[in-house]
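Here the complex is missing one protein chain, while the rest keep their positions.
Which chain is which? They are A, B and C, in the order written, and residues in each are numbered from 1.
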């Protein structure tokens, strides 16, 4: 699995991307977030205001209950603004 | 006085502009139109549908009761469309 | 706000115009948004269901410019614009020729959209221009569309 970060989330995590093996029991974005919170404090600070975090699975806007598997690319980012 | 014509009114009158001495008793656009109708049949065809004719006095949109004098420039034209 | 200063430019001309050059002029201090409208001569008259070979536009020199100027000065204040350019071509034009440019700049985007849209609605119904469409068979003075009059009503304050 690839996880990508953008904007101030990327700055906080300290990298734009990380790769790791998704444990078999993790099936959706919510479970992934809980898992990350367990392995390192740095994720907690990001996800404590979960409701403002945007999610993409395989480059498509997704939600906390979207299914994920080890072959997916997940992205976490703050609210967007272009133009 | 100068009278200018545009679009199909100009084509009907056969010229884009005419100059003539305004009789003293004519004080507004309505009286001018009645006067023109008297002197030549060609004006009647234009002014019989008076309500669609637009009027400018000295290059400003005006109406049938706008005052006119011999030093003014009057224009008669059909509805406009730019763009 | 002077006509033909960089902030308000109004031209009636035979020549074509360059959209990049005009956009640069609209880009003034405090400009955050520029909206340009370019009108193009179409080769088909939908109302009369016929092809068009060319179109000839006439205007009332002096009056056309001053009427446009009045409305542009109003818009300038109403939408807090940073610059406005109106270029309207006259003479003989062919299908696919550019016919009109309306460019508006503002601090914020919705004001630029609204200012530009309003000026176009106004030009369609109130600016002293007359158009005759020509093809092999006949010439046809273009009358206004009632839908254009309806369009202008949405701007009543």
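Keep in mind that, in the parts below, a residue touches a chain if its C-beta (ideal position, glycine included) is under 8 Å from a C-beta of that chain, and two chains touch if they have at least 3 such contacts.
Predicted model, so just to flag it, every value in this text is computed and none were measured.
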Shown chains touched by the chain that is not drawn here: A, C
Contact footprint on chain C, counting only the chain that is left out: 18-21, 23, 27, 30-40, 42, 96, 107, 109-110, 112-113, 116-117, 120, 124, 151
Residues in chain A touching the chain absent from view: 4, 6-8, 56, 59-61, 75, 77-83
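What we mean here is this: only the chains that are shown with their structure count from here on.
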Farthest chain (mean CA position) relative to chain C: A
Geometric centre distance via CA averages, chain B-chain A, whole Å: 75
Euclidean distance of C-alpha centroids - chain A vs chain C, Å: 50
Two or more partner chains touched - positions in chain A: none
Multi-partner residues of chain C (at least 2 other chains): none
